[in-house]
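In what follows, a structure is listed as C-alpha coordinates, so that the remarks can point back to it.
The complex is shown incomplete by one protein chain, all other protein chains being positioned as in the whole.
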Amino acid sequence: MEQFLGLPPLASVHGAEIDNLISLIHWLMLILFVGWGIYFIYALIRFRAPRQPKADYGGVKGHFSSYIEVGVAIFEAVLLLGFAFPIWGMVKYEIPSESESTVVRVVSEQFVWNIHYPGADGIFGRTSIDLVDAETNPLGLDYDDPYAKDDITTINQLHLPVDKPVIIHLSAKDVIHSFFLPVMRVKQDAIPGMTIPVWFIPNRTGESEIACSQLCGLGHYRMRGFLTVETQEEYDGWLAEQAALLEDEEDGWW
Amino acid sequence: MTSASSELDTHTRTYLAVFGALAILTVVTVTVGYLSLPVGAAIVVALSIASLKGALVASFFMHLISEQKSILWLLLLTLGLLLVLIFILIIAFYDHAGTIIVT
Amino acid sequence: METIPYTVTPREDTGLINAKLGIWLFLASEVMLFGGLFSAYIFLRLGAVSWPEGSSILNVPIGTFNTLVLIGSSVTMVLSWAALAEKRFDRFRLYLGLTMLLSLLFLVVKGFEYSEKFSHHLYPASSSFMAIYFTLTGLHALHIIGGLVVNGYLWGPGSKMWASDPERFTNRVEIAGLYWHFVDLVWIFLFPVLYLL
Partner (left out) sequence: MAEVHGEQSFWRKYIFSIDHKIIGIQYGITALFFLLFGFILMMIMRWQLAYPEQPVPIIGWLLGEEGILLPEVYNSLGAMHGTIMVFLGIVPLSVGAFGNYFVPLQIGAPDMTFPKLNMASYWFYFLGGIVMLASFFVPGGAANSGWTSYPPLAVIATMGQTMWLVGMVFLITSSLLGAVNFITTIIQLRVKGLTWMRLPFFVWSQLVTAFLLLLAFPPLEAAGVMQLMDRLAGTSFFLPSGLVVSGQVLEVTGGGSPLLWQHLFWFLAHPEVYVLILPAMGIVAEVLATNIRKPLWGYRAMVYSAVFLGFMSFIVWAHHMFLTGMGTTLSGFFQTTTMIISIPSVIILTAFLLSLWGGSIRFTTPMLFALGFIPMFGLGGLTGLPLGLAPADIHLHDTYYVIAHFHYMVAPGTIFALFAGVYHWFPKITGRRMNETLGKIHFWGSFVCMNGIFMPMFAQGMAGISRRLWDGGISYQFAQDAGVLWSNELISISAWVLFLFQIPFVYNLIRSIKGGEIVDDNPWEATTLEWAAPSPPPHGNFTEPLTVYRPAYEYSVPGAVKDFLPQHQPEEG
(Lines give C-alpha, C1' and ligand atoms only; values in the text may rest on other atoms or scores of the structure.)
Protein backbone atom coordinates (compact mmCIF):
# COMPACT_ATOMS: atom_id res chain seq x y z
CA MET A 1 0.00 0.00 0.00
CA GLU A 2 2.75 2.43 0.90
CA GLN A 3 4.33 1.85 -2.49
CA PHE A 4 1.04 2.38 -4.19
CA LEU A 5 0.29 5.61 -2.38
CA GLY A 6 3.52 7.21 -3.53
CA LEU A 7 4.58 8.74 -0.26
CA PRO A 8 8.00 10.42 -0.32
CA PRO A 9 10.99 8.36 0.85
CA LEU A 10 11.04 7.97 4.60
CA ALA A 11 13.95 9.07 6.77
CA SER A 12 12.65 9.33 10.31
CA VAL A 13 11.72 6.93 13.08
CA HIS A 14 8.20 8.08 13.88
CA GLY A 15 7.45 8.48 10.16
CA ALA A 16 6.99 4.73 9.86
CA GLU A 17 4.04 4.88 12.23
CA ILE A 18 2.47 7.74 10.34
CA ASP A 19 2.88 5.88 7.06
CA ASN A 20 1.42 2.82 8.65
CA LEU A 21 -1.64 4.78 9.77
CA ILE A 22 -2.01 6.34 6.34
CA SER A 23 -1.94 2.93 4.68
CA LEU A 24 -4.34 1.39 7.16
CA ILE A 25 -6.93 4.08 6.60
CA HIS A 26 -6.45 3.78 2.88
CA TRP A 27 -7.12 0.07 3.12
CA LEU A 28 -10.42 0.86 4.77
CA MET A 29 -11.19 3.42 2.09
CA LEU A 30 -10.24 1.06 -0.69
CA ILE A 31 -12.39 -1.74 0.65
CA LEU A 32 -15.39 0.53 1.09
CA PHE A 33 -15.00 2.19 -2.25
CA VAL A 34 -14.42 -0.97 -4.25
CA GLY A 35 -17.10 -2.86 -2.37
CA TRP A 36 -19.74 -0.20 -2.81
CA GLY A 37 -18.50 0.49 -6.31
CA ILE A 38 -19.11 -3.08 -7.41
CA TYR A 39 -22.51 -3.08 -5.78
CA PHE A 40 -23.32 0.29 -7.37
CA ILE A 41 -22.51 -0.80 -10.91
CA TYR A 42 -24.23 -4.14 -10.45
CA ALA A 43 -27.36 -2.41 -9.14
CA LEU A 44 -27.42 0.04 -12.02
CA ILE A 45 -27.24 -2.73 -14.58
CA ARG A 46 -29.54 -5.15 -12.82
CA PHE A 47 -32.29 -2.62 -12.09
CA ARG A 48 -32.28 -0.54 -15.26
CA ALA A 49 -35.79 0.28 -16.33
CA PRO A 50 -35.86 -1.83 -19.52
CA ARG A 51 -34.94 -4.94 -17.55
CA GLN A 52 -36.99 -4.11 -14.48
CA PRO A 53 -40.07 -2.22 -15.66
CA LYS A 54 -41.80 -2.36 -12.30
CA ALA A 55 -40.00 -1.23 -9.16
CA ASP A 56 -40.30 -3.07 -5.89
CA TYR A 57 -41.93 -0.83 -3.28
CA GLY A 58 -40.22 -2.53 -0.35
CA GLY A 59 -36.64 -2.65 -1.52
CA VAL A 60 -33.83 -4.05 0.59
CA LYS A 61 -34.69 -6.00 3.71
CA GLY A 62 -32.43 -6.95 6.54
CA HIS A 63 -29.68 -5.28 8.51
CA PHE A 64 -26.86 -5.71 6.07
CA SER A 65 -26.20 -1.96 5.89
CA SER A 66 -26.22 -1.50 9.65
CA TYR A 67 -23.47 -4.08 9.90
CA ILE A 68 -21.35 -2.13 7.45
CA GLU A 69 -21.96 1.12 9.27
CA VAL A 70 -21.11 -0.41 12.61
CA GLY A 71 -18.07 -2.00 11.00
CA VAL A 72 -16.88 1.36 9.70
CA ALA A 73 -17.42 2.91 13.11
CA ILE A 74 -15.45 0.18 14.85
CA PHE A 75 -12.61 0.43 12.37
CA GLU A 76 -12.47 4.18 12.91
CA ALA A 77 -12.47 3.71 16.67
CA VAL A 78 -9.57 1.28 16.39
CA LEU A 79 -7.62 3.69 14.23
CA LEU A 80 -8.26 6.47 16.72
CA LEU A 81 -7.51 4.65 19.92
CA GLY A 82 -4.89 2.27 18.65
CA PHE A 83 -2.97 4.53 16.33
CA ALA A 84 -3.90 8.18 16.05
CA PHE A 85 -3.99 9.05 19.75
CA PRO A 86 -0.75 7.29 20.70
CA ILE A 87 1.17 8.64 17.72
CA TRP A 88 -0.02 12.16 18.39
CA GLY A 89 0.86 11.85 22.05
CA MET A 90 4.33 10.73 21.12
CA VAL A 91 4.86 13.40 18.50
CA LYS A 92 3.65 16.14 20.80
CA TYR A 93 4.73 15.28 24.29
CA GLU A 94 7.32 12.52 24.45
CA ILE A 95 10.01 15.05 23.75
CA PRO A 96 13.44 13.65 24.67
CA SER A 97 15.62 15.63 27.01
CA GLU A 98 17.50 18.47 25.41
CA SER A 99 20.83 17.19 26.70
CA GLU A 100 20.77 14.14 24.49
CA SER A 101 19.31 15.82 21.45
CA THR A 102 20.37 18.22 18.76
CA VAL A 103 18.59 21.45 19.59
CA VAL A 104 17.99 24.02 16.88
CA ARG A 105 15.91 27.14 16.60
CA VAL A 106 14.14 27.74 13.34
CA VAL A 107 12.78 31.20 12.83
CA SER A 108 10.71 31.61 9.72
CA GLU A 109 10.14 34.83 7.91
CA GLN A 110 8.93 35.87 4.47
CA PHE A 111 10.49 33.84 2.66
CA VAL A 112 13.43 32.28 4.43
CA TRP A 113 14.17 29.79 7.11
CA ASN A 114 16.61 31.20 9.63
CA ILE A 115 18.41 28.39 11.38
CA HIS A 116 20.00 29.04 14.73
CA TYR A 117 22.42 26.62 16.46
CA PRO A 118 23.48 27.29 20.03
CA GLY A 119 27.12 26.61 19.24
CA ALA A 120 29.68 24.98 21.47
CA ASP A 121 28.22 26.20 24.78
CA GLY A 122 24.88 24.64 23.97
CA ILE A 123 23.01 27.77 24.97
CA PHE A 124 21.20 30.10 22.60
CA GLY A 125 22.22 33.71 22.78
CA ARG A 126 19.70 36.38 23.58
CA THR A 127 17.70 37.75 20.72
CA SER A 128 15.63 40.87 20.51
CA ILE A 129 13.47 42.28 17.79
CA ASP A 130 15.07 45.69 18.22
CA LEU A 131 18.33 44.30 16.97
CA VAL A 132 16.87 42.77 13.85
CA ASP A 133 18.54 43.86 10.69
CA ALA A 134 17.23 42.35 7.50
CA GLU A 135 20.71 42.12 5.96
CA THR A 136 23.18 41.38 8.70
CA ASN A 137 21.21 40.09 11.65
CA PRO A 138 17.87 38.59 10.68
CA LEU A 139 17.51 36.87 14.03
CA GLY A 140 18.19 39.95 16.10
CA LEU A 141 20.96 38.15 17.96
CA ASP A 142 22.52 40.19 20.72
CA TYR A 143 26.28 39.90 20.12
CA ASP A 144 26.98 41.42 23.51
CA ASP A 145 25.53 38.38 25.15
CA PRO A 146 28.34 35.93 25.94
CA TYR A 147 26.13 32.99 24.97
CA ALA A 148 25.63 34.52 21.56
CA LYS A 149 29.31 34.64 20.69
CA ASP A 150 29.53 31.07 19.48
CA ASP A 151 26.04 30.80 18.05
CA ILE A 152 25.86 29.63 14.49
CA THR A 153 23.21 30.96 12.19
CA THR A 154 22.50 29.93 8.66
CA ILE A 155 19.93 30.79 6.12
CA ASN A 156 17.94 27.90 4.70
CA GLN A 157 20.63 25.35 5.62
CA LEU A 158 19.58 22.85 8.23
CA HIS A 159 22.20 20.22 9.04
CA LEU A 160 21.39 17.41 11.42
CA PRO A 161 23.24 14.36 12.71
CA VAL A 162 21.65 11.03 12.01
CA ASP A 163 20.13 8.69 14.64
CA LYS A 164 19.94 11.30 17.32
CA PRO A 165 16.79 13.07 18.43
CA VAL A 166 16.34 16.55 17.05
CA ILE A 167 14.38 19.23 18.84
CA ILE A 168 13.43 22.25 16.84
CA HIS A 169 12.04 25.35 18.48
CA LEU A 170 9.92 26.83 15.77
CA SER A 171 8.77 30.40 15.56
CA ALA A 172 7.89 33.04 13.02
CA LYS A 173 8.72 36.69 12.72
CA ASP A 174 5.97 38.01 10.52
CA VAL A 175 3.20 35.75 9.31
CA ILE A 176 2.23 32.12 9.69
CA HIS A 177 4.46 29.66 7.88
CA SER A 178 4.47 25.93 8.02
CA PHE A 179 7.66 23.97 8.51
CA PHE A 180 7.42 20.88 6.36
CA LEU A 181 10.03 18.15 6.01
CA PRO A 182 8.37 15.69 3.63
CA VAL A 183 10.90 12.91 4.14
CA MET A 184 10.68 13.21 7.92
CA ARG A 185 6.87 13.27 7.99
CA VAL A 186 7.20 16.45 9.98
CA LYS A 187 4.98 19.45 9.55
CA GLN A 188 4.24 22.19 12.02
CA ASP A 189 2.78 25.63 11.58
CA ALA A 190 5.07 28.40 12.73
CA ILE A 191 2.86 30.91 14.50
CA PRO A 192 4.05 34.43 15.19
CA GLY A 193 4.09 35.14 18.89
CA MET A 194 4.74 31.54 19.86
CA THR A 195 7.57 29.07 20.01
CA ILE A 196 6.47 25.56 19.24
CA PRO A 197 8.67 22.51 19.76
CA VAL A 198 8.98 19.86 17.08
CA TRP A 199 10.98 16.70 17.48
CA PHE A 200 11.95 13.66 15.45
CA ILE A 201 14.79 11.23 14.91
CA PRO A 202 16.30 11.19 11.44
CA ASN A 203 17.46 7.69 10.61
CA ARG A 204 18.90 8.03 7.13
CA THR A 205 21.59 10.27 5.85
CA GLY A 206 21.08 12.30 2.74
CA GLU A 207 19.87 15.59 1.43
CA SER A 208 16.36 16.84 1.19
CA GLU A 209 14.29 19.96 1.44
CA ILE A 210 12.31 22.13 3.79
CA ALA A 211 9.04 23.23 2.26
CA CYS A 212 6.70 25.94 3.45
CA SER A 213 3.17 24.68 3.34
CA GLN A 214 1.20 27.63 4.61
CA LEU A 215 0.45 30.54 2.31
CA CYS A 216 2.71 33.32 3.53
CA GLY A 217 2.70 35.85 0.75
CA LEU A 218 3.82 36.13 -2.82
CA GLY A 219 7.09 34.31 -2.23
CA HIS A 220 5.45 31.34 -0.56
CA TYR A 221 6.33 29.10 -3.51
CA ARG A 222 10.03 29.79 -3.21
CA MET A 223 10.36 29.53 0.54
CA ARG A 224 12.54 26.52 0.20
CA GLY A 225 15.19 25.34 2.62
CA PHE A 226 17.71 22.52 2.52
CA LEU A 227 18.03 19.68 4.91
CA THR A 228 21.19 17.65 5.22
CA VAL A 229 21.26 14.64 7.46
CA GLU A 230 24.79 13.37 7.96
CA THR A 231 26.82 11.20 10.29
CA GLN A 232 27.83 12.68 13.62
CA GLU A 233 31.39 13.20 12.38
CA GLU A 234 30.32 14.98 9.26
CA TYR A 235 27.94 17.08 11.28
CA ASP A 236 30.63 18.03 13.80
CA GLY A 237 32.87 18.86 10.91
CA TRP A 238 30.25 21.10 9.39
CA LEU A 239 29.67 22.86 12.69
CA ALA A 240 33.38 23.46 13.07
CA GLU A 241 33.49 24.86 9.57
CA GLN A 242 30.66 27.23 10.38
CA ALA A 243 32.32 28.26 13.61
CA ALA A 244 35.49 29.01 11.72
CA LEU A 245 33.57 31.14 9.28
CA LEU A 246 32.12 33.00 12.21
CA GLU A 247 35.60 33.80 13.51
CA ASP A 248 36.72 35.00 10.13
CA GLU A 249 33.80 37.34 10.06
CA GLU A 250 34.51 38.61 13.51
CA ASP A 251 38.11 39.24 12.53
CA GLY A 252 36.85 41.19 9.65
CA TRP A 253 34.60 43.33 11.85
CA TRP A 254 36.94 44.45 14.46
CA MET B 1 -61.21 41.14 26.54
CA THR B 2 -63.48 41.60 29.54
CA SER B 3 -61.14 41.54 32.48
CA ALA B 4 -58.37 42.87 30.32
CA SER B 5 -57.70 46.10 32.09
CA SER B 6 -57.26 44.66 35.57
CA GLU B 7 -55.12 41.89 34.17
CA LEU B 8 -53.00 44.43 32.41
CA ASP B 9 -52.68 46.45 35.56
CA THR B 10 -51.10 43.47 37.22
CA HIS B 11 -48.86 43.21 34.19
CA THR B 12 -47.81 46.80 34.54
CA ARG B 13 -47.12 46.19 38.18
CA THR B 14 -44.94 43.19 37.30
CA TYR B 15 -42.97 45.25 34.84
CA LEU B 16 -42.32 47.94 37.37
CA ALA B 17 -41.32 45.38 39.96
CA VAL B 18 -38.88 43.85 37.51
CA PHE B 19 -37.51 47.29 36.83
CA GLY B 20 -36.95 47.75 40.54
CA ALA B 21 -35.19 44.43 40.80
CA LEU B 22 -32.95 45.25 37.86
CA ALA B 23 -32.05 48.62 39.28
CA ILE B 24 -31.21 47.11 42.66
CA LEU B 25 -29.12 44.39 41.06
CA THR B 26 -27.25 46.99 39.06
CA VAL B 27 -26.41 48.88 42.19
CA VAL B 28 -25.41 45.64 43.91
CA THR B 29 -23.06 44.61 41.15
CA VAL B 30 -21.41 48.02 41.12
CA THR B 31 -21.02 47.99 44.88
CA VAL B 32 -19.48 44.56 44.78
CA GLY B 33 -17.16 45.91 42.10
CA TYR B 34 -15.83 48.44 44.59
CA LEU B 35 -15.05 45.72 47.13
CA SER B 36 -12.19 44.61 44.87
CA LEU B 37 -12.68 40.90 45.38
CA PRO B 38 -10.10 38.49 43.94
CA VAL B 39 -10.51 38.23 40.17
CA GLY B 40 -12.04 34.76 40.18
CA ALA B 41 -14.67 35.66 42.74
CA ALA B 42 -15.38 38.97 41.06
CA ILE B 43 -16.00 37.24 37.75
CA VAL B 44 -18.33 34.70 39.31
CA VAL B 45 -20.30 37.34 41.20
CA ALA B 46 -20.53 39.79 38.32
CA LEU B 47 -21.55 37.17 35.80
CA SER B 48 -24.07 35.57 38.15
CA ILE B 49 -25.72 38.90 38.76
CA ALA B 50 -25.67 39.68 35.04
CA SER B 51 -27.22 36.30 34.26
CA LEU B 52 -29.90 36.89 36.85
CA LYS B 53 -30.68 40.28 35.34
CA GLY B 54 -30.63 38.81 31.88
CA ALA B 55 -33.01 36.08 32.99
CA LEU B 56 -35.37 38.69 34.41
CA VAL B 57 -35.40 40.68 31.19
CA ALA B 58 -35.86 37.59 29.08
CA SER B 59 -38.56 36.06 31.28
CA PHE B 60 -40.70 39.11 31.87
CA PHE B 61 -40.03 41.77 29.28
CA MET B 62 -39.57 39.21 26.56
CA HIS B 63 -42.30 36.96 28.02
CA LEU B 64 -40.14 33.89 27.79
CA ILE B 65 -41.87 32.24 30.73
CA SER B 66 -45.12 32.08 28.86
CA GLU B 67 -43.58 31.59 25.42
CA GLN B 68 -43.77 28.45 23.31
CA LYS B 69 -41.33 25.74 24.32
CA SER B 70 -39.87 25.67 20.83
CA ILE B 71 -38.43 29.15 21.33
CA LEU B 72 -36.89 27.98 24.54
CA TRP B 73 -35.25 25.05 22.78
CA LEU B 74 -33.92 27.33 20.10
CA LEU B 75 -32.32 29.55 22.71
CA LEU B 76 -30.92 26.61 24.63
CA LEU B 77 -29.39 25.28 21.43
CA THR B 78 -27.84 28.66 20.73
CA LEU B 79 -26.51 29.05 24.24
CA GLY B 80 -25.15 25.53 24.10
CA LEU B 81 -23.23 26.28 20.93
CA LEU B 82 -21.97 29.52 22.38
CA LEU B 83 -20.72 27.71 25.48
CA VAL B 84 -19.02 25.16 23.25
CA LEU B 85 -17.25 27.96 21.42
CA ILE B 86 -16.18 29.65 24.62
CA PHE B 87 -15.03 26.50 26.38
CA ILE B 88 -13.15 25.12 23.44
CA LEU B 89 -11.38 28.43 23.07
CA ILE B 90 -10.40 28.25 26.70
CA ILE B 91 -9.19 24.67 26.35
CA ALA B 92 -7.40 25.62 23.14
CA PHE B 93 -5.57 28.28 25.04
CA TYR B 94 -4.23 25.86 27.59
CA ASP B 95 -3.83 22.72 25.51
CA HIS B 96 -1.24 24.04 23.16
CA ALA B 97 2.22 22.64 22.65
CA GLY B 98 4.09 25.88 22.59
CA THR B 99 4.99 28.88 24.63
CA ILE B 100 3.92 32.42 24.04
CA ILE B 101 6.83 34.70 23.36
CA VAL B 102 6.61 37.63 25.71
CA THR B 103 8.28 40.73 24.48
CA MET C 1 -53.78 31.08 -2.23
CA GLU C 2 -52.55 34.62 -2.35
CA THR C 3 -51.77 35.82 1.13
CA ILE C 4 -49.28 34.41 3.54
CA PRO C 5 -50.95 32.80 6.54
CA TYR C 6 -50.10 33.19 10.22
CA THR C 7 -49.06 36.83 10.05
CA VAL C 8 -51.64 37.71 12.71
CA THR C 9 -53.06 34.54 14.18
CA PRO C 10 -50.68 31.89 15.44
CA ARG C 11 -50.35 28.59 13.64
CA GLU C 12 -52.05 25.89 15.64
CA ASP C 13 -49.30 23.32 15.99
CA THR C 14 -46.47 25.76 16.60
CA GLY C 15 -48.48 28.35 18.53
CA LEU C 16 -46.49 31.12 16.88
CA ILE C 17 -46.95 33.85 14.36
CA ASN C 18 -44.32 34.10 11.67
CA ALA C 19 -42.75 37.32 12.85
CA LYS C 20 -42.37 36.07 16.41
CA LEU C 21 -40.45 33.02 15.26
CA GLY C 22 -38.48 35.15 12.83
CA ILE C 23 -37.34 37.65 15.43
CA TRP C 24 -36.31 34.93 17.86
CA LEU C 25 -34.25 33.27 15.18
CA PHE C 26 -32.66 36.59 14.41
CA LEU C 27 -31.93 37.13 18.09
CA ALA C 28 -30.36 33.69 18.27
CA SER C 29 -27.95 34.71 15.57
CA GLU C 30 -27.29 37.94 17.46
CA VAL C 31 -26.43 35.88 20.52
CA MET C 32 -23.78 34.19 18.45
CA LEU C 33 -22.53 37.50 17.09
CA PHE C 34 -21.98 39.09 20.47
CA GLY C 35 -20.97 35.70 21.79
CA GLY C 36 -18.21 35.55 19.19
CA LEU C 37 -16.89 38.85 20.46
CA PHE C 38 -17.23 37.76 24.07
CA SER C 39 -15.26 34.63 23.39
CA ALA C 40 -12.61 36.74 21.67
CA TYR C 41 -12.50 38.86 24.80
CA ILE C 42 -11.96 35.79 26.96
CA PHE C 43 -9.31 34.36 24.65
CA LEU C 44 -7.37 37.60 24.47
CA ARG C 45 -7.62 38.19 28.17
CA LEU C 46 -6.30 34.70 28.92
CA GLY C 47 -3.31 35.32 26.72
CA ALA C 48 -2.65 38.85 27.89
CA VAL C 49 0.42 39.62 29.93
CA SER C 50 -1.63 42.04 31.98
CA TRP C 51 -5.18 43.24 31.76
CA PRO C 52 -6.38 46.49 33.24
CA GLU C 53 -9.30 46.55 35.61
CA GLY C 54 -12.14 48.18 33.71
CA SER C 55 -12.87 50.66 36.47
CA SER C 56 -9.34 51.98 36.25
CA ILE C 57 -10.04 53.23 32.74
CA LEU C 58 -13.77 53.58 32.41
CA ASN C 59 -16.08 55.75 34.43
CA VAL C 60 -18.21 53.39 36.50
CA PRO C 61 -20.81 55.92 37.75
CA ILE C 62 -21.53 57.00 34.19
CA GLY C 63 -21.73 53.39 33.09
CA THR C 64 -24.12 52.63 35.94
CA PHE C 65 -26.26 55.58 35.01
CA ASN C 66 -26.38 54.43 31.40
CA THR C 67 -27.29 50.92 32.48
CA LEU C 68 -30.24 52.30 34.39
CA VAL C 69 -31.24 54.44 31.42
CA LEU C 70 -31.28 51.43 29.14
CA ILE C 71 -33.18 49.28 31.60
CA GLY C 72 -35.65 52.13 31.94
CA SER C 73 -36.10 52.26 28.19
CA SER C 74 -36.86 48.56 28.23
CA VAL C 75 -39.61 49.10 30.76
CA THR C 76 -41.20 51.91 28.79
CA MET C 77 -40.94 49.74 25.69
CA VAL C 78 -42.85 46.91 27.27
CA LEU C 79 -45.35 49.36 28.71
CA SER C 80 -45.98 50.84 25.30
CA TRP C 81 -46.87 47.40 24.04
CA ALA C 82 -49.10 46.83 27.06
CA ALA C 83 -50.82 50.12 26.29
CA LEU C 84 -51.60 48.93 22.79
CA ALA C 85 -52.98 45.69 24.14
CA GLU C 86 -55.19 47.88 26.27
CA LYS C 87 -56.11 49.77 23.11
CA ARG C 88 -54.78 53.02 24.49
CA PHE C 89 -52.97 54.50 21.59
CA ASP C 90 -52.04 57.80 23.22
CA ARG C 91 -50.32 56.02 26.07
CA PHE C 92 -48.53 53.83 23.59
CA ARG C 93 -47.20 56.95 21.89
CA LEU C 94 -46.11 58.40 25.20
CA TYR C 95 -44.24 55.29 26.31
CA LEU C 96 -42.64 54.64 22.97
CA GLY C 97 -41.61 58.27 22.82
CA LEU C 98 -40.05 57.91 26.24
CA THR C 99 -38.21 54.81 25.06
CA MET C 100 -36.75 56.74 22.20
CA LEU C 101 -35.76 59.64 24.42
CA LEU C 102 -34.04 57.28 26.82
CA SER C 103 -32.18 55.55 24.02
CA LEU C 104 -31.07 58.92 22.70
CA LEU C 105 -29.91 59.79 26.19
CA PHE C 106 -27.95 56.55 26.25
CA LEU C 107 -26.28 57.42 22.99
CA VAL C 108 -25.44 60.92 24.12
CA VAL C 109 -23.84 59.62 27.28
CA LYS C 110 -21.98 57.01 25.27
CA GLY C 111 -20.76 59.70 22.89
CA PHE C 112 -19.61 61.72 25.85
CA GLU C 113 -17.71 58.73 27.19
CA TYR C 114 -16.08 58.15 23.82
CA SER C 115 -14.98 61.74 23.46
CA GLU C 116 -13.57 61.69 26.93
CA LYS C 117 -11.50 58.65 26.02
CA PHE C 118 -10.33 60.28 22.82
CA SER C 119 -9.32 63.40 24.70
CA HIS C 120 -7.14 61.22 26.89
CA HIS C 121 -5.64 59.75 23.74
CA LEU C 122 -7.25 56.41 24.27
CA TYR C 123 -8.15 54.91 20.92
CA PRO C 124 -9.00 51.40 19.81
CA ALA C 125 -5.35 50.99 18.90
CA SER C 126 -4.19 51.85 22.40
CA SER C 127 -4.50 48.42 23.98
CA SER C 128 -6.32 45.13 23.67
CA PHE C 129 -8.70 46.35 26.32
CA MET C 130 -9.54 49.53 24.47
CA ALA C 131 -9.85 47.58 21.23
CA ILE C 132 -12.42 45.21 22.63
CA TYR C 133 -14.14 48.03 24.51
CA PHE C 134 -14.65 50.14 21.41
CA THR C 135 -15.61 47.18 19.23
CA LEU C 136 -18.18 45.80 21.63
CA THR C 137 -19.73 49.09 22.66
CA GLY C 138 -19.57 50.40 19.10
CA LEU C 139 -21.42 47.40 17.78
CA HIS C 140 -23.90 47.73 20.61
CA ALA C 141 -24.41 51.40 19.83
CA LEU C 142 -25.13 50.48 16.22
CA HIS C 143 -27.81 48.15 17.49
CA ILE C 144 -29.26 50.97 19.57
CA ILE C 145 -29.37 53.17 16.50
CA GLY C 146 -31.06 50.40 14.56
CA GLY C 147 -33.66 50.04 17.31
CA LEU C 148 -34.15 53.78 17.35
CA VAL C 149 -34.91 53.78 13.65
CA VAL C 150 -37.43 50.97 14.01
CA ASN C 151 -39.07 52.55 17.01
CA GLY C 152 -39.14 55.90 15.28
CA TYR C 153 -40.91 54.31 12.36
CA LEU C 154 -43.47 52.65 14.60
CA TRP C 155 -44.00 55.86 16.52
CA GLY C 156 -44.40 57.97 13.40
CA PRO C 157 -45.38 56.81 9.91
CA GLY C 158 -45.73 53.15 10.86
CA SER C 159 -48.41 53.87 13.44
CA LYS C 160 -50.93 54.48 10.67
CA MET C 161 -51.40 50.75 10.71
CA TRP C 162 -53.12 51.08 14.07
CA ALA C 163 -56.18 52.34 12.27
CA SER C 164 -56.25 49.69 9.58
CA ASP C 165 -54.93 46.58 11.31
CA PRO C 166 -54.55 47.09 15.07
CA GLU C 167 -53.74 43.50 15.89
CA ARG C 168 -50.93 43.34 13.42
CA PHE C 169 -49.62 46.66 14.63
CA THR C 170 -49.59 45.42 18.20
CA ASN C 171 -47.61 42.41 17.04
CA ARG C 172 -45.13 44.66 15.33
CA VAL C 173 -44.60 46.64 18.47
CA GLU C 174 -44.12 43.42 20.39
CA ILE C 175 -41.51 42.25 17.88
CA ALA C 176 -39.68 45.57 18.02
CA GLY C 177 -39.83 45.25 21.79
CA LEU C 178 -38.23 41.82 21.73
CA TYR C 179 -35.35 43.26 19.76
CA TRP C 180 -35.09 46.20 22.10
CA HIS C 181 -35.00 44.04 25.22
CA PHE C 182 -32.29 41.98 23.63
CA VAL C 183 -30.17 45.07 23.08
CA ASP C 184 -30.74 45.88 26.72
CA LEU C 185 -29.78 42.35 27.68
CA VAL C 186 -26.52 42.58 25.79
CA TRP C 187 -25.68 45.72 27.68
CA ILE C 188 -26.45 44.00 30.96
CA PHE C 189 -23.56 41.69 30.16
CA LEU C 190 -21.31 44.29 28.58
CA PHE C 191 -21.47 46.55 31.57
CA PRO C 192 -19.94 44.28 34.23
CA VAL C 193 -17.54 42.66 31.78
CA LEU C 194 -16.08 45.92 30.56
CA TYR C 195 -16.54 48.28 33.49
CA LEU C 196 -16.28 46.12 36.55
CA LEU C 197 -14.01 43.15 35.88
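Chains here go by letter, A, B and C, matching the order in which they are written, and residues are numbered from 1 within each.
Keep in mind that, in the parts below, contacts are C-beta pairs under 8 Å (C-beta built on N, C-alpha and C of every residue); 3 or more make two chains touch, one makes a residue touch a chain.
These figures come from a predicted structure and were not determined experimentally.
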Subject >> Visible contact partners (per top-of-document touch definition) of the missing chain >> reply: A, B, C
**OP:** Consider the whole complex, including the chain that is not shown, and state which of A:V103, A:V166, A:V183 or A:I201 touches that chain.
**Re:** A:V183
Subject >> Touching residues on chain B - with respect to the absent chain >> reply: 77-78, 81, 84-85, 88-89, 91-92, 95-98, 100-103
**OP:** Since one chain isn't shown, list which residues of chain A touch it in the complete complex.
**Re:** 5-8, 17-18, 21-22, 25-26, 28-29, 32-33, 36-37, 39-40, 43-44, 47-49, 52-60, 65, 68-69, 72-73, 76-77, 79-80, 83-85, 87-89, 91-93, 109-110, 129-130, 132-135, 138, 140, 173-176, 178, 180, 182-183, 185-189, 191-194, 196, 208-209, 211-222, 224
**OP:** Considering the whole complex rather than only what is displayed, give the residues of chain C touching the chain that is not shown.
**Re:** 1-7, 11, 14, 16, 18-19, 21-22, 25-26, 28-37, 39-40, 43-44, 47-49, 123-128, 131-132, 134-135, 139
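Assume only the chains that are shown with their structure count from here on.
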Original post:
When the centre of a chain is set as the mean of its C-alpha atoms, what distance in Å lies between chain B and chain C?
Top reply: 15
Original post:
In whole angstrom, what separates the CA-based centres of chain A and chain C?
Top reply: 49
**OP:** Measure off the straight-line distance from the CA centroid of chain A to the CA centroid of chain B, and report it in whole Å.
**Re:** 45
Subject >> Overlap residues in chain B, where contacts from two or more other chains coincide >> reply: 100
Original post:
For chain A, which residues count as touching chain B in their complex?
Top reply: 92-93, 129, 171, 191, 193-197
Subject >> Touching residues on chain B, where the partner in the complex is chain C >> reply: 4-5, 8, 11-12, 15-16, 18-19, 22-23, 26-27, 29-30, 32-33, 39, 42-43, 46-47, 49-50, 53-54, 57-58, 60-62, 68, 70-71, 74-75, 77-79, 81-82, 85-86, 89-90, 92-93, 100, 102
**OP:** Could you please specify the touching residues of chain B with respect to chain A in the complex?
**Re:** 96-101, 103
